[in-house]
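Take this structure first; my questions come after.
Just one protein chain is left out here, and the rest sit where they should.
Right, chain A next:
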Amino acid sequence: MTKTTMSRRGVLKTGAIAGAGLALPTYLSAASHAGFTNAPQGDTVTLGFNVPQSGPYADEGADELRAYELAVEHLNGEGDGGMLNTFSSKALEGNGILGKKVEYVTGDTQTKSDAARASAKSMIEKDGAVMITGGSSSGVAIAVQGLCQEAGVIFMAGLTHSNDTTGKDKKANGFRHFFNGYMSGAALAPVLESQYGSDRKAYHLTADYTWGWTQQESIAAATEALGWETVNNVLTPLAQTDFSSYIAPVLNSGADVLVLNHYGGNMVNSLTNAVQFGLREKMIDGKQFEIVVPLFSRLMARGAGENIKGILGSTNWHWSLQDEGSKAFVQSFGTKYGFPPSQAAHTCYVQTLLYADAVARAGSFNPCAVVEALEGFEFDGLGNGPTLYRAEDHQCFKDVLVVRGKENPTSEFDLLEVVEVTPRAQVEYAPDHPMFAGGTLGECNPGA
């Protein structure tokens, strides 16, 4: 009887070499045939939805996820088709993307840059996602956009409003449909002038991160152009919950407008505190004191309750819009979930459709082909009127809504009223505008 002796180490070594040898041809063949990261194999394609499922923006993340599920249904030819029926491009046929059924994986950004990068990385490397989309914070969007650029997949940003996302931190593989701080300023300024006059003193409270900084800069520039004076700008930590110590100095500053460059829980708390301190009843030199919240969201408005009434702000989209695209989307979303979609849901749904359409028009999932198809793409029927995906910075240009907290809501969803639909021409800017300067798109990266 012979006895074969093999050490544990030996088995492991042989196994590893054999494994690597077997894996190598597949790796090489995938790369050499497709030439880009995560080329879809078989009859399905995987998209990665990276949304905050925990942390302070979890509710927005949940709404984004609902929108993505709806978009996947519509792309696969299920449901009523939603905005596919109103979209000006007819490249999508309701049979998936390029005939491949759309599947998806989800990740949790936790609204933390490192967690968001980790979940995006996992979806790209483990699940084979060919596109990453979602998010509810500019810090996260910029971090994930950078990762997707390196990995060679497309990033379709979710809710991100910082100028930097398509400004100094723009990337060739990244695209933003949502509007930005500059656009909020440009849209709000004329309304602020007509409502509050051109002789005002503004006091800014600003969330201390990329989004807050760029929005403050944008709003200050737009209002100073009207003749307003910026009395002060105080940066507040993102983790702040009680703003009373920040509100109290406003009372003695001589300012007659308070601009809250806050979002999410920050906004709910700072606005509530400002109202508690009686700012809205105050008269300064014969002028009524006013509060402005430049970036509004209906989900946030719900958190702020009564305090939001009469307050002006801007938003990317609102469910009460009466164009055919918006109506189709609200109908489809409302029937499935029982309540109207948020602006976060809208932008995420639209981004998914735009990506799928670009792939269909390009005839390829190759990121560079998709980039080419999206750059300079003009479309309509997705809820904001005629829209352009500008080639120079991958930012969408479309109408912006100026809204006000409704005085007499008729339902729990009816919190904002549209004051003005600011036409696209009024919110456009040159690609080399100083607020967006400092970065370059670079070359598209197909990865692999």
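Just so it is clear, a residue touches a chain if its C-beta (ideal position, glycine included) is under 8 Å from a C-beta of that chain, and two chains touch if they have at least 3 such contacts; residues count from 1.
Everything below uses one rule, namely that contacts and distances are computed from a predicted model.
Chosen from "Peptidase", "Multisubunit potassium/proton antiporter, PhaC subunit", "ABC transporter permease" or "Aspartyl/glutamyl-tRNA(Asn/Gln) amidotransferase subunit C", the protein name that UniProt gives for the omitted chain reads "ABC transporter permease". If you put the hidden chain back, the residue from A:Asn95, A:Ser198 or A:Thr241 that touches it is A:Thr241.
For the options A:Tyr196, A:Trp213 or A:Trp319, the residue in contact with the chain missing from this view is A:Trp319.
Contact with the chain not shown here comes from a single listed residue; of A:Thr44, A:Asn95 or A:Gln276, that residue is A:Gln276. On the side of chain A, touch with the chain left out of the figure occurs at residues 54-59, 232, 234, 237, 239, 241-242, 244-246, 248-249, 251-252, 264-265, 268-269, 272-273, 276-278, 281, 299-300, 302-307, 319-320, 330-331, 334-335, 339-340, 410-411, 413-414.
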